[in-house]
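Dropping the structure in here first, questions after.
One protein chain omitted, others in place.
We just call them A, B and C in the order they show up, numbering each chain from 1.
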Amino acid sequence: MTSVAFLMLCAAALLGAAALAIACARTHAATSMVYGTTLAITVTAALVSIAVLVGLAAPAGLVLPIGLPWTGAHFRIDALSAFFLAVINVGGAAASLYALGYGEHEDEPHRVLPFFPAFLAGMNLVVLANDAFSYLLSWEFMSLASWALVIAHHHDPENRRAGFVYLIMAGIGTLALLLGFGLLAGADGNYTFEAIRAGTRTPLTAAIVLVLVLIGAGSKAGLVPLHAWLPLAHPAAPSHVSALMSGVMTKVAVYGFVRIVFDLAGPLPWWSGALVLAVGGLSAVLGVLQALMQDDTKRLLAYSTIENIGIVFIGLGLALAFRTNAMEAAAALAMTAALLHVLNHSLFKSLLFFGAGAVLVATGERNMDRLGGLIHRMPVTSFLFLVGCTAISALPPLNGFVSEWLTFQAILLSPDLSQWALKIMVPAIGGLLALAAALAGATFVKMFGIAFLGRPRSNEAATAGEVDRFSLAAMVLLALLCLITGIVPGFFIDAVAPITRQFTGGALPLQASLPWLTIMPAATSESSYNGLLVFLFIAISAMLAVWAIHRFASHAIRRGPAWDCGFPDPSPLTQYSGSSFAQPIRRVFLARTSATHEEVAMPPPGDTRPARFSLAVSDPVWTWLYLPFAGAIEFASLQLNHLQFLTIRRYLSLVFFSLVSLLLVLAIWS
Amino acid sequence: MIISASTGVIAILVIPVVAAAILAALPGYRISARLNVLASGLTFLASLSLFFGDQPVRGPYLFVDDLNIAFIVLNTFVGFTTSVFSASYIGHELDSGRLTPVYLRFYHAMYQVMIGGMNLALTANNIGLMWVGIELATLTTVLMVGIYRTHEALEAAWKYFILGSVGIGLALFGTILVYMAALPVVGEGIGGMVWTVLVSRAAQFDPALINVAFIFLLLGYGTKVGLAPLHAWLPDAHAEGPTPISAVLSGLLLNVALYAVLRFKILLAANPGAIAPGPLMVTLGLVSLLFAAFMLYRRRDIKRLFAYSSIEHMGIITFAFGMGGPVANFAGLLHMAMHSLTKSGIFFAVGHIAQIKGTQKIADIRGLTQTHPWLGWSLVIGVVAIAGLPPFGVFMSEFLVVSSTFARQPVLAILLVFGILLALGALFQHLGGLAFGEPTGSIKPSDASYVPMVVHFGLVLIAGIYLPATLVAWFRNVAEILG
Amino acid sequence: MELISALLVQMMQMLLVLAAAPLLTGFVRKVKARLLRRRGPPIIQPYRDILRLLKKEVVVADNASWIFRVAPYVIFATTWVAAALVPTFATGLLFSWSADLIAIIALLASARFFLALAGMDVGTAFGGIGSSREVMIASLAEPAMLLIVFTMALVARSTQLSVVADLFSTFGVGLRVSLGMALLGLIIVAIAENGRIPVDNPATHLELTMVHEAMVLEYSGRHLAMIELAAAVKLLLYVSLIGCIFLPWTLAGPDSPTAAHLAGFILYLGKLAALGFMLAVFETAIAKMRVFRLPDFVGGALMLGLLGTLLLFVSRSL
Partner (left out) sequence: MAYGLSFDVAHLLAGSLVLVSFLMITQHRLYSLLNAFALQAVLLSASVAWQAYVQHAPHLYVTAFIALVFKAIIVPVGLHRIIQRLGIHREIETVIGSGITMLVGMGLVALSMTVMLKVTPEADPLAREDLAFALSVVLLGLLMMVSRRNAVSQVVGFMSLENGLVLAAAGARGMPLVVEISVAFSVLIAFFVIGVFLFRIRERFDTVDVQALDRFRGERR
């Protein structure tokens, strides 16, 4: 059986699991049964796709007599789809494992269980699809399933609103993609990817397609300014689903972008790369700034997803720019960076969402300002969460740093670009990337520091307990993967080499052959990085220090009250809160924007009431883009609505006028 | 084949008439409801026999070609399922005292007459006969819309009646004009009204005359299709009549009227000198789509909501046929079939919901998925399907319409997409409240049968994923006929 | 044999930075005192402090977690490794290729990450102040530093410090406006990162102005020693970074004779002294800034970095 057939079977099995879940959603064993099944399926699917990626199994195609008549449903697996399938299914497996424990806390499992496997199946099918119709069908099916998961906790009107916004944005995205495919397929409707690849089109047409795909895939991936749904929808879902949506579904969008732009669209004008770069840089910085302002753990993570997607798109934009300048090696480097970041982000973002979910289970709180001191109550979770924070803050020796390092290396090749606009632009984007990285560090210092360190700010936080084994197992798995990807990135770079060879014509030098598992971006450049050695250095020198001190100096420890310059205050409320931690950066970066609105209610002298400080952080995109649009539609519908309340005579006059006007048209025309 | 096509044609015309006669005489609603189902079922089987029928029928009055087989099979099927639904529906109406047995007798008789009228309109080869059939169907629906005899019902019926009869007048004038155009070519007598003859000789007709004729026919039948700005009767008629009638209106009558428009479109297309019918239809279609999409937002009555969504979809279908070409026509046909099935299915669900909750106000219906999982989730599925989301059939047709249009007329395609998006937003805005959130109103379980509903949605689901090759081939023939 | 000597050089380098760091700190303090007409503590005072701290027992706040106790070692280790990767007196060290300039910045960033976390661990108001200000400064200093790195890397076509140093030591590069800007920016970043005046005053515990001190307020004993040492190493790192990039001519090549290494070593000490002196003069000449004036100061570095990168293209095209 060919690999693709097997993977299709896996998708079918997932759909079967969904049906099974519908059948027995209300029984007691349903949760463990469903998640167990999905775990098994996703693990096998992941193994197969990895096998395809490293070349153990052959790429293959498959045509089913379903879907669009006279085209049929085409499915295919090549290096690119294999890579993304691996990402999807690893994430899916982790989520299933996590949900084995987490799912038990679900109030209405029958609103989650059927859609979870369907969601996974949808994502797998998107990546496997090889014709426009199957692609869009699976794409929208994926959106639909995730929508159902977003409104699983439907009693909260916020979640319903989130679901609504999400569905609208998904619709916009799908229709944009649909238009794009319409343009690619042409009037005579060649919807198979082979036919589209074969077709020839002008660079301008390709650029229009690029813009449409940027809207279509970007709205799903959460690129600014199409991101507004994401911080609403991702946190609304159950945490393991949030992890899938943030960590994996956004990657499916990236896949769509790569597939259409790099594979199908054909030659592009040079400025297309600049466009993608701009959008990516914008998303990276705005996303992380917004993330830093959030006090809701899961919403913070959602915004940081926007940032990381921005980083990925910076890589893709670079790849595009280099490719249009026929710099294969550089393009390969940029694309490798992007793909590696896709993998890394899917790992640590899932890990972090799992952590947030664990906190949610333990305390029932998503608001940081009611957490604190959890490192004492749930040590294992805190440690794993710390690993995730370090990884996402791009700190060596973990994996987040590797992909950003590669991106920087790609940026450093920009002087060879021939267009001045790009020459000037790329380093600036690099600056944005650096800014985003620094702010990400700040963001996760805040998150970990406020939620896990310090003293508990609420009773729930004070009495929290460690979560179940399955959840911990899932987090341990992901944390290990983060470490491995961080210290031996060479293998992963070699794994994605076939993809870059396929779409950019170049590839990085074989990394596994380099001494000490070093990675080297390009044969020419003398830059190199060795995660393993750095890791060992840090470990050894830390050990050394510890050993030396405990050997030669005192190792006595005395516990005492906090010193705090002599004025320790017992109330935990005197600790820094999330918003106060973010205040300096808020003042530096957002002071002049309309994004934040602070106000202090200071009682008059003699009044004993405490002063009140209130802060409102709003996403400018809402105020400047979405609300006006919604308002316009509201207005139009209000005006047109009067037509519902006319008298019969007026309706008759409508008929009369349309008749007369048509006759007039006739009299004038023919 | 046991029964040949011709007998099939006779059957689908005779069965309803006979059934109507019997039902008019028959007291007791249980038996008559069963008989109603039986008759509709038989009609459906007879229409299937048309599908398999060997020799095509080409009489001066009746004829059968792929185009109207498509419509007949669809109509009789939906008519059948609707009769099943209505059997489980009216019982409740009787218990709640909204209908008396006398009216029920009348209702069933009218139901059959309507089916018969539609079949007549569909099988007619004679444009005069087609006119008669459509008007018959319209008048019967007028009576059934007013059947509750409430203030509002009578208002709606009256509105429908006035606008309908004006439409009738215009359509007739158009028909006469067509005859006049044929007169010099075909000669006096019946020949001038036989569609097959007309279409064969259309090339020699006087362009100016059939232009005028087409405008009158477009407006006259367009009133029945519910195209804006001729739509005014539609929302109220849907909202006030018994729900089976709403289902039938959306699922059948609109299609039949559209069928008439298509016939004359073919006629016009056959004449080189005449204006192109396409742009007119495209314009009307887009206007209806956008208008209805905006109107959807402020609806507070659930049946009106879906009535407007019918206008929207009729707009899309008219647009597709107006664009023409094999792909667009195929999409139009598919969309029409999918819309009939889905919309009537939705009305089945809505009927039960309204009966349980005792109201049609959207604001008073909440959290259905919690209190009535079957109804609630069916409603969700229905809305998902009608909004054009996969894996349902409407998605496929909209995919084809949009993608094929964008390659030819980008601006139109963008308008189309905008309209679809607006409608999607409105539908889900309302759905969020209907299906989810804290339940309100009565939570008593419903004893109705969900079979028709489930069957419809099942078919739509299957069609969205897999269309049988024969069906496809057949639709493509029809698309060819439509040019 | 070859490997052994290389390894030896590497070891020497690591020990050297460790040994020289407090000396530099002491030296700067001494010079500052002198400039203020004070006698000031002896140069070796930092060694004494650290040793004394090492001898003392540590007092750990009741609700401090393991982070609080692990952080000092992590901070020290990362800083040390980073410093060890900067060529001090010789380039092409054994492990220099294992991490480039970007990695060095990232290592320092992780040190800061853990320092900030440690500051928030006990849950005191001051810890929060320190951490939040620290990350604010970092959010400006890090991008500035990276842009400066771009400027140099675009000239050297590599981010590997040894390569950069080798290239700059041959006069092939020539004088460039953008490199000047990079130097200026680097100095500003160095001041900000090491919490020197005007950004922060290492000698004060005036609550509302302190940044670094506020974070380590709860530390005592060997933990504090580790952190102090790390701070000193960090200062040394930046100084020798400036040294090896902008005064690279004294660096001994990878395969140069031992004499060259020796010369490089002496000259390196000279460089440290000179730069330390300049730092002291600068610090005495200028006043501490208000916290929210800092963005303008550090942001200046950011601007310089970006401008340098862009001017690079102009000067290249000439």
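The definition used in the following text is that a residue touches a chain if its C-beta (ideal position, glycine included) is under 8 Å from a C-beta of that chain, and two chains touch if they have at least 3 such contacts.
The model shown is predicted, which means the values in this text are computed figures rather than measured ones.
Q: One chain isn't displayed here. Which of the visible ones does it touch?
A: A, B
Q: May I ask which residue of B:10, B:73, B:172 or B:414 touches the chain that does not appear here?
A: B:172
Q: Which candidate, B:135, B:312 or B:398, sits in contact with the chain we can't see?
A: The single option touching the absent chain is B:135.
Q: Pick out the residues on chain A that sit against the missing chain.
A: 641, 644-649, 652-653, 655-656, 659-660, 663-664, 666-667, 670
Q: Which residues does chain B use to touch the chain missing from this display?
A: Counting over the whole complex, chain B touches the hidden chain at residues 128, 132, 135, 139, 151-152, 154-156, 158-159, 161-162, 165-166, 168-169, 172-173, 176-177, 179-181, 183-184, 188-190, 192-193, 206, 208-209, 212, 236, 239-240, 298-301, 304, 360-361, 363.
Just so it is clear, only the chains that are shown with their structure count from here on.
Q: Point out which chain occupies the most central position, where each centre is the mean of Cα atoms.
A: Chain nearest the overall C-alpha centroid, as shown: A.
Q: Name the chain pair with more contacting C-beta pairs, choosing from A-B and A-C.
A: Ranking A-B and A-C by C-beta contacts puts A-C first.
Q: Could you please state the distance in Å, as a whole number, between where the Cα atoms of chain B are centred and where those of chain C are centred?
A: Averaging C-alpha atoms per chain gives centres 78 Å apart.
Q: Could you work out how far the Cα centre of chain A sits from that of chain B, in whole Å?
A: Here chain A and chain B have centroids separated by 44 Å.
Q: Pull out every residue in chain C that's touching 2 or more other chains.
A: Expected reply: no residues.
Q: Return the residues of chain B touching two or more other chains; collapse runs of consecutive numbers into ranges.
A: In chain B, nothing touches at least two other chains.
Q: Per the contact definition, I'd like the list of chain A residues that touch chain C in the complex.
A: Going through chain A, the ones touching chain C are 372-373, 375-376, 379, 386, 390, 393-396, 401, 405, 408-409, 411-412, 415, 420, 423-424, 427-428, 430-431, 434-435, 437-439, 441-442, 445-446, 448-450, 453-455, 516, 518, 524-530, 533-534, 537-539, 541-542, 545-546, 549, 552-565, 568-569, 572, 574-576, 580-585, 587-588.
Q: Could you please specify the touching residues of chain A with respect to chain B in the complex?
A: 65-70, 132-133, 136-137, 140-141, 144, 151, 154-155, 157, 160-161, 163-164, 167-168, 171-172, 175, 178-179, 181-183, 185-187, 189, 191, 633-634, 636-638, 640-641, 643-644, 646, 648, 651-652, 654-655, 658-659, 662-663, 666, 669-670
Q: Note which residues of chain C are touching chain A in the complex, please.
A: Going by the criterion above, the answer is residues 54-63, 65-67, 73-74, 76-78, 80-81, 84, 95, 97-100, 102-103, 106-107, 109-110, 112-113, 116-117, 119-129, 131-133, 135-136, 138-143, 145-147, 150, 153-154, 157-160, 163, 205, 207, 217-218, 221-222, 226, 291-292, 295, 302, 305-306, 309-310, 313, 316.
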